[in-house]
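One chain of protein is taken out of this complex; the other chains stay put.
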Amino acid sequence: MNKYEVQTSQNPDTLQDHYRATRILTEEICKPLQAEDFVVQPSDEVSPPKWHLAHTTWFFETFLLVKYVEDYRLFDKDYPYLFNSYYEHEGERWQRQHRGLLTRPWVKEIMAYRNYVDEHMLQFFENHKLNDEQQRICWIGIHHEQQHQELLVYDIKYIFGINPLFPVYRNTTSELNQSAQISEANWLKVDEGLYTIGMDGNAFHFDNEEGKHKHFLHAFAVQDRLITCGEYLEFIEGGGYQDFRYWLMEGFEWVKSEAIHAPMYWQNKKGKWLNYTLAGLQPIHPDLPVAHLSFYEADAYARWKGFRLPTEFEWEVACQQYAPEIPQEANLLDQRNYSPAVSQAGNYQFYGDLWEWTQSAYLPYPYYKKVEGALGEYNGKFMVNQMVLRGGSYATLSQHIRPTYRNFFHPEMRWQFSGVRLAKHL
Amino acid sequence: MNKYEVQTSQNPDTLQDHYRATRILTEEICKPLQAEDFVVQPSDEVSPPKWHLAHTTWFFETFLLVKYVEDYRLFDKDYPYLFNSYYEHEGERWQRQHRGLLTRPWVKEIMAYRNYVDEHMLQFFENHKLNDEQQRICWIGIHHEQQHQELLVYDIKYIFGINPLFPVYRNTTSELNQSAQISEANWLKVDEGLYTIGMDGNAFHFDNEEGKHKHFLHAFAVQDRLITCGEYLEFIEGGGYQDFRYWLMEGFEWVKSEAIHAPMYWQNKKGKWLNYTLAGLQPIHPDLPVAHLSFYEADAYARWKGFRLPTEFEWEVACQQYAPEIPQEANLLDQRNYSPAVSQAGNYQFYGDLWEWTQSAYLPYPYYKKVEGALGEYNGKFMVNQMVLRGGSYATLSQHIRPTYRNFFHPEMRWQFSGVRLAKHL
Amino acid sequence: MNKYEVQTSQNPDTLQDHYRATRILTEEICKPLQAEDFVVQPSDEVSPPKWHLAHTTWFFETFLLVKYVEDYRLFDKDYPYLFNSYYEHEGERWQRQHRGLLTRPWVKEIMAYRNYVDEHMLQFFENHKLNDEQQRICWIGIHHEQQHQELLVYDIKYIFGINPLFPVYRNTTSELNQSAQISEANWLKVDEGLYTIGMDGNAFHFDNEEGKHKHFLHAFAVQDRLITCGEYLEFIEGGGYQDFRYWLMEGFEWVKSEAIHAPMYWQNKKGKWLNYTLAGLQPIHPDLPVAHLSFYEADAYARWKGFRLPTEFEWEVACQQYAPEIPQEANLLDQRNYSPAVSQAGNYQFYGDLWEWTQSAYLPYPYYKKVEGALGEYNGKFMVNQMVLRGGSYATLSQHIRPTYRNFFHPEMRWQFSGVRLAKHL
Partner (left out) sequence: MNKYEVQTSQNPDTLQDHYRATRILTEEICKPLQAEDFVVQPSDEVSPPKWHLAHTTWFFETFLLVKYVEDYRLFDKDYPYLFNSYYEHEGERWQRQHRGLLTRPWVKEIMAYRNYVDEHMLQFFENHKLNDEQQRICWIGIHHEQQHQELLVYDIKYIFGINPLFPVYRNTTSELNQSAQISEANWLKVDEGLYTIGMDGNAFHFDNEEGKHKHFLHAFAVQDRLITCGEYLEFIEGGGYQDFRYWLMEGFEWVKSEAIHAPMYWQNKKGKWLNYTLAGLQPIHPDLPVAHLSFYEADAYARWKGFRLPTEFEWEVACQQYAPEIPQEANLLDQRNYSPAVSQAGNYQFYGDLWEWTQSAYLPYPYYKKVEGALGEYNGKFMVNQMVLRGGSYATLSQHIRPTYRNFFHPEMRWQFSGVRLAKHL
């Protein structure tokens, strides 16, 4: 979902290693799937897993091999049409909502495509000393594929979660989690003041977080952990979904028209709440953070509690102040944890459990400027009708965990791993 | 799509053989597919091939094994919910338009389901002397699966035909066809008179053709062959799709809203007409019968030529009069021909090329009576808003070729193998 | 909805009188309306009353004045675009489903349009001896406007009936009706035989009923009166709307998707059934014929009773046999009765209460041939996906009451005055 700025300081020697590691991880995520699982698109926002495998490959082929490798021959002349996602600069493309209609190319053909492009990329690394622009694009390609790794997990969960057989993706719910005890939430206070938002410099970042700039905040506080399933259940059982007073009007219309009455993947069987997880259908764990909420639900819950969601600026400042170090034990995808953790007291958990809805609309920063060409389409053209999420989930790669990182979704979306943290003014 | 009446005269010894042959043929039709090809549903009327494999199996399990075999255990308790098509009597079912969302059960699980049911069916044949009712249901199950064999061919063609890679299903276009020459159409005359329509007796037939009854016809004639691609091209190039005068109003609205300008599977590439066939994308063969027409197109073509479509009664009488014998060389699925043939002079071809649209709406015969229970849903509840087709296509089994057989589709449908024969009053 | 053949035998002297009477009656029907009532289109099938006033006028202007009166000047150059209904021959037109968006021209402007055309028509009658073709078209225009008179009543009822204030159109429910007692229905038997269907000759008729031809009928019987509200209530209270066994599949899907549970205009208030009538909201009268049924409901009711609907041919033959004379006391619009009547014993009531659904699809008669030009669009292009109704309603003009008259609607339509008569085979 985003482009970045300068990247030259990253050690170019490691580029090739990162490339390789990223490509391998994508395929590992797909290991539990059979060919049939790769094909379908049960909702417009979901892409078939094989499409992710091909599209991330197309990115390297299009923006590096085709541009910089003399005599490079496309693996297949039809693939650019099939696997371009939304880059108008790159010409016509198969309609997004029809991705799930294509049975061909088969998974094994797409794996051959991946191998073909990987071989040419490795030759490219061997035979060329990549210049700054080429390195920059390659790093983008890596981060791009990492974003698709997270989407792959979302999409696999969606595909399995609507299946009445409720298949198990991986039996990974840690025992530890099951016995953990949640502690009372504490308020972390931040003083009124002029703060710096955004990022500059050489470390990798996307263009939507580019440009340090000042932002004034009034005094506020945020809680030191996410809202749990047990807490959210009180909202459900207290009639929260039926009481218009807590809802934005479009949110309440959505609740009624879609018959929403609980987070996505929750179902009530004979009075008992179950939750579809990557480990199959499970009883609700009351102390785990509640996930798969839309912005509308997160916002209504906060209002029901008498609080509000933080702005993305408050979140960033609180995070910088209370959790400047990213903990090693974060529940991240590259450490192969496929479940959230129970928050422990004193552990100001800002990253790696769930993306946290903010009350900020996704808008350009003051000095935001789209880059020229196709990669300028990475982020900027989405800056309307979406809300910002911060923090990262247990399906996020560690390279995508930082205080300035901006994720964004439409307010009714909830197949992503999203939760809620409360804020208030002081 | 239909139920039948009495069947006791068919030799019960052959029932088991027919069962076996039918089950094998279904799987053979799927041989050229890979796992991915079995999953998708590109349009509401198309079912994923693996659904056909499972649904035809569910039919035998539900209506024979569950009912008549003591201690029979379902292969999987969720399958009846997943693989019931439209039998309200049999309870809740997965929504038809969502069949393409299910990646599980996998094809190999469904094949295990087929094997499990086949084994129990064969034991059932061995261990019981099937009574009349059981034989009757078993014959229906066989004919039901044969109908799905034809649908499988339609659906595979649809799935392949919308894929921009235009995969080949089977390289079977006979050389003979390519060089054949079509002869001028002749008119076959039928005198005014009181004729008998429909079927009685012991030979297998569905309930919608049951009940011999009298029908008066004024003198008419029908052509002795179907309209060809070359003839239809004149209609296209003469502006037929743009001239409202030839169209039913709902047909013309359909043409405009769907941007129809040629039969399904035809495309014009730089002035040259191509046709997606089971052997891949091919140039139009001008002497082959034009296929994949909707009723609206067939009707408009007939009007453009100054003629009309026959009624289903005219078709049945003309067929009885001019082609009482079903030719052995008919291009039928159980003879593994996957293409239509060029009509030869003197060969009154009424069967086995394409289903022929009639101008008759699909309505009950005078003495039509639904049978009780689930099998009564086979035919009767579809008798509105559909038009009758007669004859059979090259994907029709020979058991489904007879003068009284009534097929039916909505007037805008055209993924079935349908063509046009002209008629006129004398 | 239809065109006719020859009309020369009708006395041309009376043509002018008929013209005048028809034009006056249309305006009388609109007398109880205020300007606001003339504008809206609450459903696609409903037209704003002022549109009917203008469209019927446009018909005379377009097909007579423009064609045959030298130097005739259009009343307004934009009106042909606004008030053409569906005549492709007459060029572009305002979209049907947007008729209710137009506040201009105002009603008084349309009345001026009517006066302008009437004056020119009367001059045309005075100054010309109309030739056969001109007389023919004028008669069509008169019958066309009479059809729109009936539609006007339907549309006014729709516009009033969805208004939560339930306005009264006219206080006309006759006292007699309220106290009448319905008698048991009797079966009228018709023998097997070859009958004549359709009409020839000089009396006015539309092209869809043109052409006497033979039709064989097996022995059958129809009831001598329509089903009543009281009888239909048993179907409702017996769970008829919830039991799929009585319904065509598309009918049952319609019932569920539209949440249909009673005839149109019926509502249940605290256990009491009320019916919106032209005299306002009224208690159900159990002995009056049940009206505003769709074909699906009529068909399901018949099946629930163990019978069926008649075919249109059976209806025509039974009518010719049992009710050859059209009774003077029929409840017709030109006698200003705005309610149905209770059927009396011995009074074979075939006309003038409600249009009666048949089980016949609307198809061309054997020798049907569309006339050339715009008037050929009157009937023929609608011959698909509709069902035939016979008989006429209390909003039908007496000129439209005859045994051969074919009315037609889509099977889910029910704002027209439609009811059900049962049939069975003998």
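The first chain written gets the first letter, and so on, giving A, B and C; residue counts start at 1 in each chain.
The working rule: a contact is a pair of C-beta atoms (placed from the backbone, for glycine too) under 8 Å apart; a residue touches a chain by one contact, two chains touch by 3 or more.
Just so it is clear, the structure is predicted and the values come from calculations on it, not from any experiment.
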{"item": "Contacts of the hidden chain among displayed chains", "value": "A, C"}
{"item": "Of A:84, A:360, A:393 or A:407, the residue in touch with the unshown chain", "value": "A:360"}
{"item": "Candidates C:107, C:199, C:395 or C:420 - the one touching the absent chain", "value": "C:107"}
{"item": "Sole residue of C:38, C:315, C:338 or C:382 that reaches the chain not shown, by the stated touch rule", "value": "C:38"}
{"item": "Missing-chain contacts mapped onto subunit A", "value": "86, 88, 194, 213-216, 218, 244-245, 247-252, 295-296, 308, 359-361, 363-364, 366-367, 376, 381-385, 387, 411, 425"}
{"item": "Those residues of subunit C which, in the complete complex, touch the missing chain", "value": "34-40, 42, 50, 78, 81-82, 94, 100-107, 159-160, 162-165, 167"}
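Just so it is clear, only the chains that are shown with their structure count from here on.
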{"item": "Contact graph of the chains (line, ring, star, complete, other)", "value": "line"}
{"item": "Subunit B-subunit C separation of Cα centroids, rounded to whole Å", "value": "38"}
{"item": "Where subunit A and subunit C are represented by their mean Cα positions, the distance between them in whole Å", "value": "60"}
{"item": "Residue numbers of subunit B (touch at least two other chains)", "value": "none"}
